[in-house]
Structures are given as structure tokens and as C-alpha cells.
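One structure follows; several queries about it will come next.
Note that one protein chain of the assembly has been removed; the remaining protein chains are unaltered in position.
Order as written gives the chain letters A and B; numbering starts at 1 within each chain.
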Amino acid sequence: MLEPQIVVRGLSKTYRVPERNPGVGAALRSLIQRSYRSVEAVRDVSFNVAAGEVVGFIGPNGAGKTTTLKMLSGLLHPTAGEVVVMGEVPWERRPAYLRRISMVLGNKSQMLWDIPPLDSFRLLGEIYSVPPAQFRETLDELVALLELAPLLSKPVRTLSLGERMKCELVAGLLHRPAVLFLDEPTLGLDVSTQGRLRRFLGAYNRRNDVTMILTSHYMADVVALCPRVILIHHGILLYDGELDGLAHTLAPFKLIRVGLSSASQCALDLPGGVELLQRTNGSLALRVARELAPRITAQLLNTLPVVDLSVEDPPIEAVIDQIYQGDGDQEARL
Amino acid sequence: MHYLRLIRSFIDVAFQNALAYRINFWVSLLHSILDLGTGILALMVLFSQVEAIRGWTLPATLALLGTYLLLGALRRLFIGPSLEALAGMDGEIWVGTFDFTLLRPVNVQFLASVRTWQPLAVLDLLLGAVVLLTASLRLGRALALVQVLYFIVTLLAAVAILYALLLAFSALVFWSPGLLFTWLFNALFQMARYPVGLYPGWLRLVLTWVVPVGVMTTVPAQALAGGLSLGMLLGSLGLAGGLFCGASLLFRTGLRRYASASS
Partner (left out) sequence: MNLRGGWALIQRTWLSWLQHRSFFFLLAFGWMVPPLIYLFVWSTAAGAGTAGGLRRGEFVAYYLVLILVNQLTYSQTNWTVGDTIRHGGMNTLLLRPLSPIFDALASELAGKVVYMAFVLPVTAGLALILRPELQVTLQGGLAFVPTLAMAWALRFFWGYALALLAFWATRADALLAVQDALIFLLAGQVAPIRLLPAPLHQVAVILPFRYMLGFPVEVLTGQLETDGLPTGLALQLGWLLVALVLFSMLWRAGVRRYAAVGG
């Protein structure tokens, strides 16, 4: 087992945020005295990441994903706990560390607005002291991969959101970072652009062995890119492991879809522990506890005119949605 | 070396930015001329009523105005736009893109101070120099070399003071992101249009010791007009050094605060 590239131990972050009630009176009162409350954004989170891994951070808005990402990149000091990335403590922000990481934020731009991307790239090359030959080579490679060539000389403000995001990626990768933090990289993009960016990131990871940590609201991003996911909710790490295992652990159900031969109105006599989700003329959708699935399947095959039967894990979005919507609200429809 | 090359790259980018909006050249020229014109006319109106105020004659006050314009131009050239891009309205702290700056493998204070240039401010620089030249001609006697030397030294000290003050005012944004502290400085900086000696005692103390904008223009103008003591020269150098260190310290403390408090 290799020494992990990123080590996170007992990481916690508490914010103090000002509070104010609506209305003129409260506005006047807040002139004199501000009241604060503490928000525990991240609580005692621990995990390791090996070099070259792609890890997806998932969780609802305000779960603490971005805060964790910012502590990993060195933008934020934690309240407690330790982080070591490639032997460095991120928030010391030593140049040697900063040259080996990069961050791409889907909702913020590091491109200069009024000039063509190429000039922004050159400036970044200077800032990161990328040797000219390596700069050319990296830029050519990225431009080819992302099909950016025709955009290089247009002012950034004239580019579309998707084109700009491609530029953001180039900007983030020019200095060949060993670790890449991606915060919502596909935010607001259309489906096909999202797909293209995903394919690019996957190819780039395989080719350059770059470690990637990604947060996204689009499960498709995570499914396509991340063999491993870390689920954070209310600042707590709920799950860390393979994406496939997420459903096993968090949603102990299987979906059984049954196709029936005749439009039989036969009386359904469902065994206990089975919930009917949907019934049309020719089909049934059932939800059963995971451990009951084999027995129930056999029962169904014996008692109904089945022409088609499938047993599935619930779709990952549904599992996530169930967690997001409420703590242990098992009644959420799958 | 790396840092000098970086500055060059920033200036390159600034030129491209300036060329992107050509109409701004004329607007900027108009502003410069208005600023200069109102400044000079204000002096003419004042000195049409009195010969001299507290020992300041028209040429000496004109020299001070020239210094003021020169400092203002230097400020507009890079200090102002850079720090405005950090702490001003639509600045990085306001918009949230400061994260990228923090992640650069370059000294953050350096980056934040020289990053944005306004090449058009060279116009103001020229106009200020013309006013200074006119003033020194009208001062009526040949300038001794040592006077010019003193002037240059005190002007450099003034630039350092200006930079330190602006940096300090911008750093306050880390504590209160909604406040435009650079605006406050703008207002105070205007007071440097006139010699500190013209203000009442309490204000003179504020403008010398609390927010030393008065020192920035009064001392170099005195150097040119020939009323500068060695003590004042050393004093302004000391002040410049002290303020520079103090402001850098404040900035660094602010950065730490930002890293522990922002969301």
C-alpha cells in the first residue's frame, strides 16, 4: 500500500455568522449590537486519498463540501484537526505547495475578462514560473484535448459559459498540478458540454495520473468520474467508499420490476415486506428489503404470469435525494 | 527577477485591456484636464483675493498642486487599480475570486499591489510634471541641485506613504468586507491638495500623525520651495518606512483572518 497523498484527520471547522431578523426594528438594533451564532460546517472528518485517485465529494447544499475542499487547498484554516497533502500543511500556503495544486471553481472565474484567453494563460505561466517550453507543450496538449484553438484569440467576455469553463480548466492545469480540486466544474452547463468536460477530466486523469477531488451536484459527474465517493451531510462524513456501495449502505432496498404477459387483473397477493410502487396494465414496480429480494423474486415467478423481471439497485440520485431530504426519512418514494 | 518579469507581464495585459476600450482614452483625458483645470482655477480664485496664506504663495502652492497631481497619477497608474481590484466595489473580496489570488505561488501582498495597471494614468503623470515645472520656474530663483535631490527623495517617501496608507485602508476590508475603505481614503487624500498649514490645529495633527496625507504633498513642495529642514527630510523617510512595515503587518494579519473566517 502506497503512502497516501492526502491525509485528513479529525478535520473540523466552525464559523461565526451574524444574525438578524427581518424588519426595520431589527435593522436598527443590529446597528448597535450584532448577534452571532456558530455554525459547525465540518465535524471531525477523516479520510485518505492515494495519488491518482478521483474522489467525489457529494452532499446537499451547505453540507460542508466546499469548506472541506477549501481547507484541503489551503484557503481556510480549520478549527481543529490536521491535513497533510504531499507532505505539506496546506494553509501554510508555501509556494512549493501552491505550485503543485490547482483549484477550479465552477462559479468563479480566474480569466481576465477583456482580453483573449491566451494572454491570461501567458500571465498564469509567468505567475507559476512555468518554463516556456513546458508551457507551450502543456498548452498545446490541453488545447487539443479541449478543442480550444479557435477561441484562443477572442476576448473572454465574448465566450459562452461552456467555452469559458474549458478555459478555466486550461488555466488550472497549465502548471501541471499533481492535485486538482474541482468545485462544481459543470455548474450551469448544457448536458453535452458537461459530458465533454467529464470525458476530458477522465482522460486527463488517466494520462497524467493527477489526483482529483471533485464536488458536484450532478450525479452524472460523479458516476462518470469517481470510483470513490465521500458523502458529507451536516458536516459529518456519512460514507466513504465505492460508489456502488453507497446504495447498499444507505438504501437497504432493491427495486423489482415485473413485466406481465396478460393484461391480467389477477388479484395481487403480495407477500409481507413488499411495497407496491407502481402498477400499470402490464407491469409492476416493487420495493423490497434487500435481504428479502431473492425469496420474493422466486415467489413472484411462481405466482404471476411473468414475462420479464429485473432486480435493480435504486438509482443513485434517488438514494442521495433520500438522504438530502431528511434524516432517515425512509418513506421517500424511490 | 521573477517579480520584475511578473510586473512586465501585468503591464502587457494592462495595455491590451486599455486598447479593448479605446473610447476610454478620451474620457480619461477629459477627466485629467478637468482635474487639472479645476485645481488651477481654484488656486487662481484664492490668490486673486490674498497675496499669501501662512507663508504659502501662489507658486509654492502650485508646486504643491503639482506634487498632488503627480502622486494622484502614480496612484492611478497601479497602486489604486490593483488595490481596488482587491478591496473595491466588484473587487476580489467582494466577488469572491480572491481565492485564486491566495492560491498563487507568489507573495500575496506583492500580487495584490502591482497586479492591475492603468496605462492612461501616464497622461496625468505628464500633466503633473508640467505643473511642477511651471511652478518651479515661477518660484523665481534657480533651483539648487540639492533642492531637486531633496524633492525627489521626499517624493519617493511620499509614494511609499501613499502606498502604505492605501494598503492599510484596503486591508481593513478583511475585517469588514462591505465597507469601501478606499473611498474613505479618497476623501482624506483630497485634503492633500492644500498645505497642511492651512488647516486648523487639530486637523493638522490628524493629517500629520493619524492619516499622514498632509505630509505627502507638503514636505516635497517645501523641499522645492526651499523651506525644508533636515529633520523633516529624515522624519518623512522614517514615517515612510514605519508606515510601510505597519501596513504590511496589518495586511498579513488580515489575510490570516480571511483564511480563518471566510466561508
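Heads up, the rule we're going with is that contacts are C-beta pairs under 8 Å (C-beta built on N, C-alpha and C of every residue); 3 or more make two chains touch, one makes a residue touch a chain.
Being a predicted model, the structure only gives us computed values, none of them experimental.
Within the whole complex, the absent chain has one touching residue among B:G140, B:P200 or B:G231, and that is B:P200. For subunit B, the residues touching the chain absent from view are 23-24, 26-27, 30-31, 34-35, 37-38, 41-42, 44-46, 48-50, 53-54, 176, 178-180, 183-184, 186-188, 190-191, 193-194, 198-200, 203.
Quick note on the criterion: only the chains that are shown with their structure count from here on.
Centre to centre, using the average C-alpha position, subunit A and subunit B are separated by 46 Å. Those residues of subunit A whose C-beta lies close enough to touch subunit B in the complex are 15-17, 41, 67, 70, 73-77, 91, 93, 95-99, 101-103, 105, 108-110, 112, 114-115, 119, 122-123, 126-129, 155. Subunit B meets subunit A in the complex at residues 2, 5-6, 9-10, 12-13, 16-17, 20-21, 95-97, 99-100, 102-106, 111, 256, 259-263.
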